[in-house]
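Take a look at the structure below.
The other protein chains are all here in position, but one chain of the complex has been omitted.
Coming up: subunit A.
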Amino acid sequence: MADDETRTPIASLDMVRLARLLQFSDSTLPIGSFAFSNGLESAIQTQVVTDPDSLLQYVELVLRQAARMDGVALLHAHRAVLAGDYQGILDADSELLCRRVGEEQQLMLTRVGKKLAELVLKITHSPVLERWLADIKAGVTPGCFPIGQAIALAHVGATEVEAFVMHQYGVSSMILSAAVRLMRIDHIDTQRILFKAQERVQDDYLAVRDLSLDEMSAFAPIFDVLVAHHTTTHVRLFMN
């Protein structure tokens, strides 16, 4: 048995914090994100995604895009929460919505954001989140998901790096859980893809951590056509 003096002091272990981060990154968190596939249905129909390799590439592209758009807004919102700058949260929120093309993409962004705020407020008390939800209901701010995530995660003590990682993880797990239902692929392959895709998270963070909101950018023209294609597809399981 180890000597008591060589053990890490319990207070610095931060176990409750870690446990709550796991809770908030669980894909079963009931906020409705399971209903979205990030365009994967159309990607399969148009043969942009056909097998595990092309699915991995698709996930990597969506992660890269998410980092350069939603990830930037999330980091700004997280910093604004810590600085007590409520207007900074609203700025990140509206700037992100301004850049979201496609009605389903907009709907997904704001519906899940609002649901997350409602859920978190039912299980814990966060004055900032409460104010933000009131502003969503009053039509003052759109209520984008990464902004809600930033507020909620800052509330449970997540650093911005942790919040970014959790956001990116959520994006890939959302696509991969849809993939199991949409294409011939098993859970082992999707776990392998998830494991591999997560390798990029640090590079993505380093690429975007210094960007201003004005610098959010993207470049994926075929993906953009897929988003339009998805809205006009009649038989489908998921939203974009």
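Note that contacts are C-beta pairs under 8 Å (C-beta built on N, C-alpha and C of every residue); 3 or more make two chains touch, one makes a residue touch a chain; residues count from 1.
We take it that contacts and distances are computed from a predicted model.
Colleague: Out of "Urease accessory protein UreD", "Putative spermidine/putrescine transport system permease protein", "Glycosyltransferase family 2 protein" or "Na(+)/H(+) antiporter subunit D", what name does the UniProt record list for the absent chain?
Modeller: Checked against "Urease accessory protein UreD", "Putative spermidine/putrescine transport system permease protein", "Glycosyltransferase family 2 protein" or "Na(+)/H(+) antiporter subunit D": the hidden chain maps to "Urease accessory protein UreD".
Colleague: Among A:54, A:159 or A:198, which one is in touch with the chain left out?
Modeller: A:54
Colleague: Among the options A:76, A:100, A:115 or A:155, which residue touches the chain absent from this view?
Modeller: Of the candidates A:76, A:100, A:115 or A:155, A:100 is in touch with the missing chain.
Colleague: Taking the full complex into account, what residues of subunit A touch the chain not shown?
Modeller: Touch with the absent chain occurs at residues 42-43, 45-49, 54, 57-58, 60-62, 64, 94-95, 97-103, 105-106, 211, 214-229, 231-232.
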